[in-house]
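Following this message is one structure expressed as structure tokens.
Here the complex is missing one protein chain, while the rest keep their positions.
Entry: subunit A
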Amino acid sequence: MALTPHPDLSSQVPPRTDDAIDDAALERVMREVPSGALALSLLTVGLLLLAWFLMYAFVFLPRGMVG
């Protein structure tokens, strides 16, 4: 059986001459993203930390000495 060569896809797509994303638009997006990610990170890490400290203070410490 003869191997069928892969169609050369790049020959079917016209080469891009200009960047579809405007530099100014990219700049605006990049300015927004960190604050949203930061808010989400603070919320999730904060809740996790709160759960840890509640277990620590109200379960772990009252159970007392061991070693």
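Methods note: a contact is a pair of C-beta atoms (placed from the backbone, for glycine too) under 8 Å apart; a residue touches a chain by one contact, two chains touch by 3 or more; residues count from 1.
Operating definition for what follows: contacts and distances are computed from a predicted model.
> As a check of understanding, state which of "Spore coat protein CotJC", "Sugar ABC transporter permease", "2-oxoisovalerate dehydrogenase subunit beta" or "Cytochrome C oxidase subunit II" is the UniProt name of the chain not shown.
"Cytochrome C oxidase subunit II"
> Which parts of subunit A are in contact with the chain that was left out?
Against the missing chain, subunit A presents residues 26-27, 30-31, 34, 38, 41, 45, 49, 52-53, 56, 60-61, 63-67.
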